[in-house]
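What you see is the complex with one protein chain gone and the rest in place.
Each chain gets a letter, A, B and C, in the order it is written, and its residues are counted from 1.
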Amino acid sequence: MSTATSSQAPSSPAPSSPAPSSPAMQLGRDALTQAYRRMVTIRAFEERLHEEIKTGEIAGFTHLYCGQEAAAVGVCEHLDNADMIVSTHRGHGHCIAKGCDVQGMMLEIYGRRDGLCKGRAGSMHIADVSIGMLGANGIVGAGAPQAVGAAIAAKLDGKGKVAIAFSGDGACNQGTTFEALNMAVVLKVPAIFVFENNHYSEHTGPAYATATATDIAGRAEAFGMKVWRANGSDFFSTYDAMADLLDYVRAGNGPAAIELDTERFYGHFEGDPQRYRGPGELDRLWETRDCLKAFRARVTEAGLLDAATLDTIESDVAALIDTATKTARAAPPPDPSEVADDVYVSY
Amino acid sequence: MSTATSSQAPSSPAPSSPAPSSPAMQLGRDALTQAYRRMVTIRAFEERLHEEIKTGEIAGFTHLYCGQEAAAVGVCEHLDNADMIVSTHRGHGHCIAKGCDVQGMMLEIYGRRDGLCKGRAGSMHIADVSIGMLGANGIVGAGAPQAVGAAIAAKLDGKGKVAIAFSGDGACNQGTTFEALNMAVVLKVPAIFVFENNHYSEHTGPAYATATATDIAGRAEAFGMKVWRANGSDFFSTYDAMADLLDYVRAGNGPAAIELDTERFYGHFEGDPQRYRGPGELDRLWETRDCLKAFRARVTEAGLLDAATLDTIESDVAALIDTATKTARAAPPPDPSEVADDVYVSY
Amino acid sequence: MAIMNIREAIVSTLHAEMARDEKIIVLGEDIVGGMGTEGGPEAIGGIWGTTGGLYEKFGGGRVMDTPISESAIIGAAAGAALAGYRPVAELMFADFVGVSLDQLWNQMAKFRYMFGGKTKCPAVVRLIYGAGMNAGPQHSQSVYAMLTSMPGLKVVMPTTPADAKGLLCEALRGDDPVMFFEHKALYGTKGEVPDGDHVQPFGIARMVREGGDATIVTCGRMVNFSEKAADKLAADGIGVDIIDLRTTSPLDEDAILDSVESTGRLIVVDESPPRCSLASDIVGIVAKKAFSSLKAPPEMVTAPHAPIPFARELERAWVPSPKGIEDAVRRTLAWR
Partner (left out) sequence: MAIMNIREAIVSTLHAEMARDEKIIVLGEDIVGGMGTEGGPEAIGGIWGTTGGLYEKFGGGRVMDTPISESAIIGAAAGAALAGYRPVAELMFADFVGVSLDQLWNQMAKFRYMFGGKTKCPAVVRLIYGAGMNAGPQHSQSVYAMLTSMPGLKVVMPTTPADAKGLLCEALRGDDPVMFFEHKALYGTKGEVPDGDHVQPFGIARMVREGGDATIVTCGRMVNFSEKAADKLAADGIGVDIIDLRTTSPLDEDAILDSVESTGRLIVVDESPPRCSLASDIVGIVAKKAFSSLKAPPEMVTAPHAPIPFARELERAWVPSPKGIEDAVRRTLAWR
């Protein structure tokens, strides 16, 4: 149904073998190292949060991105600070992939004074507009129209920049998402809709809540938009499809959409009993759809990076996250007297 | 693209020649007479309003349905009072086709005490829930979700009844419409979405505002819904497609959608200068897409009804509308002291 | 009389009422939980635990899990209500009125009036609201003032398990659209609940305690905070009347005016920013109708004019505090 050849059918769980001309496989050592570092950073960040939350120190709702790292990184490795993204309630991965300061994020999630958003945002609203991260969002579907607006700006700036809206499979049932898809086509702006289909909308399967569960991209297509599909649990599949998609969009052909088939490895939010999962489901997912494992296998087999390099990245990142966490735990809280600051620029 | 054979491509303006097994052509004399009477009633009602409004007696915004009579009647002739419809800001035709009292409607549009809605609704909100007319609506796109709810009720009642949402080509850009399409499929309820594509959304052409202007039905299809297409300016084409569609929906197969290609013969609202129309456009439409002319030609040629019968219907209706209008003009206004009545059943 | 918390009172009342009236249907996001998964229906049973077992007992025809489409959820409730049913729609967070307001405000609230008083729209919308869980700026708001301002809607806010049952029964048996607010921080509140039929008519406030020195008018979680403040004041021999409004539309003006006429001092406590709030609404009514009874400026204890921040220290600073209420009472009493 796609008007573009998809490097991977969304339903198949196995990592795809990249096209011979795979742009990802052409990446240099540094680029591959950075991609792996980013994915490992997301993984380590989330798994540490999973532990920290058990201590009761972290307040509010936290939605872990763990399992979907290849999606965020496979998309964002194509971007620079002038490209913009809008994220979701499950935004840590998008933030890290776009380059948000990990220490600032950890401080924010801990609700500290020096957090990226001064402790007002928490996990669900992290933003750093200065690097094109226009915000995680607690309202499902709210980001897509904002990406259209950012894309209007990008088009007027005329520098070939793009605006990307990350959405989940559940978000693609929200009216705002459809309005955004249609308006992006009408205004022919460089907006890109990335649908991360992780097969769950909270505790509900898309087979139930999404009339066309197996083909979310088809909905975008019905608005006359060119769409791609890829394996969101595989960096190479996602990166390659995005390379093709971005050539199309940056060339001024208007918006595009991509459906990324992926999995979340933890609950919808921390504390979720996950009774909706089948027996052995999580073990199977960790076994067959772990993007880090897939990446390691791919680059070592192809002789692009050696195991030692990857191990070093992992230990470096582990140290980084450990420091960030300890710093956050020890950091001072916000000053209650500032509760009503920054509501307006001037009032 | 349709999964059902469409008796008429939406783009072609000419009335379609009915399929040999045309259910409409099988209709008896009484049924045909009633269908024509209803279409003529809408036409006469609207053209009289067009004149009355010039006198300044009628307040507010009035959107005339004239030109689309075959759509409303081709759909509603299949319904009884237990089937439900929700309408739009351009609702007079749907009301009359569903059986609303014409005198009560005229009184309402004149803002009189004894109007169908006591003068509180005016042209844009006429309703008679007792006969399954759940209301015209001033908010574009608001009706579709309500039809899903009415369809939930119809499904629970288990009597094979349906709920129909009339929408325009412009309304199919509103998020609520998409949410309703998806939810109807998910809940598998007997909701029917009738898209009357009259090629204008206020002063804008669908080629501009609707990314897939030439194929609105395709949007419903993307939600996994079975769709039909027909000529909404031809009673026979619409009636036949709806017969097929209703067999499908009443059988419990879930929702369906139909795109009706039609034309509005007056402005978006009374007072609209219509400068967006092309030279001679209106003359051409009256010439080629007048559903009354088409009906008359069809039934007389086929010898189903004779010209005299049709003439009598027209003069009967003319008299009816004239009385309704004169009565409305002379009728008493609402009592201002009742301005805050009926807000609640009990408070 | 059984002892249960508000969550239990709501779920048991929904069970009982759905058994009583087959026209009652329930819809919302993840209210069943597990649809379309290996775990299957009821794997979770509702985010808030207020709809558990309904699907199993009454089936998917009457208990509908929906896509993430709040406008369609509320719109479907409006349509089903016009068609003769009694839908109970859940807005998982009251903040989601942002994506469904039209169907509440321009549709179900107006149908009866707009259609000439010839129809009714008996829909109940359950809105989970309020701060206290560090859910942040978009998941903690108290939107009752906005909905109270809208003619055609009734607005209800139980603070005890007994009222949760009584007010929900009244909502499900009445014929008008009801906005039923459930404070997420009060779900665990325990109390006695009358067995069998228990209907609490709207528009009748609950006199939480009578003290005579000043009148505290409040609702929701602020009732508890006001009691905390009252305990402190009692230690100094200061007695306050505490009025739990129960419903803000209709409003029990008499209860408010009677108390203020005897105390002459009014403190309104409202878990929301100050502008065009319930706090100013009550003060406006009292200033107009009990002007000469007022012995001191009415106090409004509200949150600041700011969004609700995430961090514990900030959220605590945002929400009106027992101390803030206590200080306000002392201010009114000290006023000369």
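Assume contacts are C-beta pairs under 8 Å (C-beta built on N, C-alpha and C of every residue); 3 or more make two chains touch, one makes a residue touch a chain.
What you see is a predicted model; the values in this text were computed from it and never measured.
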With respect to the chain omitted from the figure, which of A:T41, A:S123 or A:T176 is a touching residue?
A:T176
Which candidate, C:K57, C:H305 or C:K323, sits in contact with the chain we can't see?
C:H305
Given B:Q103, B:S201 or B:S237, the one touching the chain that is not displayed
B:S201
The one residue from A:R43, A:H78 or A:H125 touching the chain left out of view is A:H125
For review purposes, identify every residue of subunit C that touches the missing chain, sorted by number.
71, 95-99, 101-103, 105-106, 109-110, 113-114, 136-138, 145-146, 148-152, 249, 251, 272-273, 275-281, 283-285, 287-289, 291, 294, 296-300, 304-307, 309
Applying the definition given at the start, please give the residues of subunit B touching the unseen chain.
59-61, 111-112, 115, 119-122, 124-125, 137-142, 170-171, 173-176, 200-210, 213, 273, 275-279, 281, 333-340, 343
On subunit A, residues whose C-beta touches the chain left out of the figure:
84, 86, 115-118, 120-121, 125, 127-130, 134-135, 137-139, 142, 144-156, 163, 175-176, 179-180, 182-183, 186-187, 341-347
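Everything that follows uses one rule, which is that only the chains that are shown with their structure count from here on.
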Roughly how many whole angstrom separate the Cα centroids of subunit A and subunit B?
45
State, to the nearest whole Å, the distance from the C-alpha centre of subunit B to the C-alpha centre of subunit C.
40
Multi-partner residues of subunit B (each touching 2 or more other chains)
175-176, 179, 182-183, 186
Residue numbers in subunit C touching two or more further chains are 66-67, 69, 71-72
